[in-house]
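Okay, structure first, notes after.
All protein chains of the complex are present and in place, except for one that has been dropped.
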Amino acid sequence: MTVTTHQLEFNTQGDAEIQDLTGAVTEVVGGSGMRNGIVTVFCPGSTGAVTTIEFESGALADLKRLFDEIIPQDRDYEHNRRWGDGNGHSHVRAALLGPSLSVPLVDGRLTLGTWQQIIHVDFDNRPRRRKITVQMVGE
Amino acid sequence: MTVTTHQLEFNTQGDAEIQDLTGAVTEVVGGSGMRNGIVTVFCPGSTGAVTTIEFESGALADLKRLFDEIIPQDRDYEHNRRWGDGNGHSHVRAALLGPSLSVPLVDGRLTLGTWQQIIHVDFDNRPRRRKITVQMVGE
Partner (left out) sequence: MTVTTHQLEFNTQGDAEIQDLTGAVTEVVGGSGMRNGIVTVFCPGSTGAVTTIEFESGALADLKRLFDEIIPQDRDYEHNRRWGDGNGHSHVRAALLGPSLSVPLVDGRLTLGTWQQIIHVDFDNRPRRRKITVQMVGE
């Protein structure tokens, strides 16, 4: 049993830009030689989040609309009154979707469904450079 | 320290049918002989999700109403325009609720509360056969 940790780095434009991390996570897992264990994908930051979805432009647009509807950008936020950075909606969206995802690794393969991809959603209101932690605990 | 993985298989009717997985997960954990570690429950698919709730019909109906209200089935979805399978709402609901759940195992017992059950929600718009991954990493 070992613990292996990697960082994925990429640029985003913010405004709920969605990145497909599946390929990068699969590559990291493959390179580790680990066959069975738990793979944690974690977003270190309070305006980004991770989950899974079918990565096609329709479903992504539908997901963005949900956040525009239940946590719209263009309204008052207490966070914005205090800090003036205009990303109050980003914090609420990220807290709701959550920063961590756990995917089992079985016989060298992530147990994702065929139409299920690992995504990062950058809810911030400006471009960001993101570092996502991928940690494997297994054998 | 070892890694043990099992699959739970069951049929669902879709349309936000909720299954109580607590008994099956408890049985798998008990059969493994593991005493302490992390138990990951993962839904390999982009139209199902897992969480915990008090498994009584009132709370389940209330949870379903939430999804009917914030992500209703009977409206336009970009996913449906592209793919015509009518389950755009299913994808958004599943992405929001999330595919993974981590439950600590301590002295042979899952640390669930008395009124807290592990559930799978099948958000798809048709009956499905589901295979849920249960993975234990511990000793």
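Each chain carries a letter (A and B) given by its place in the written order, and its residues are counted from 1.
Just so it is clear, a contact is a pair of C-beta atoms (placed from the backbone, for glycine too) under 8 Å apart; a residue touches a chain by one contact, two chains touch by 3 or more.
Bear in mind that the values here come from a model prediction, so they are computed numbers and not experimental data.
Visitor: Could you tell me which of B:Q7, B:T26, B:T52 or B:N125 touches the chain that is not displayed?
Guide: Going through B:Q7, B:T26, B:T52 or B:N125 one by one, B:T52 is the residue touching the chain not shown.
Visitor: Kindly note down the residues of chain A that lie in touch with the hidden chain.
Guide: Against the missing chain, chain A presents residues 1-3, 5, 38, 40, 42, 44-46, 70-71, 77-83, 88-89, 91-92, 94-96, 98-102, 133, 135, 137.
Visitor: Of the residues in chain B, which ones touch the absent chain?
Guide: So the residues of chain B touching the unseen chain are 1, 36-38, 51-54, 56-59, 61-63, 66, 69-70, 96-98, 101-104, 106, 111-113, 115-117, 119, 137-139.
The criterion applied here is as follows: only the chains that are shown with their structure count from here on.
Visitor: Tell me the rotation angle, 0 to 180 degrees, that brings the C-alpha atoms of chain A onto chain B, to the nearest 5.
Guide: The best-fit rotation has an angle of 120 degrees.
Visitor: Approximately how many whole Å separate the CA-defined centres of chain A and chain B?
Guide: Those two chain centres are 19 Å apart.
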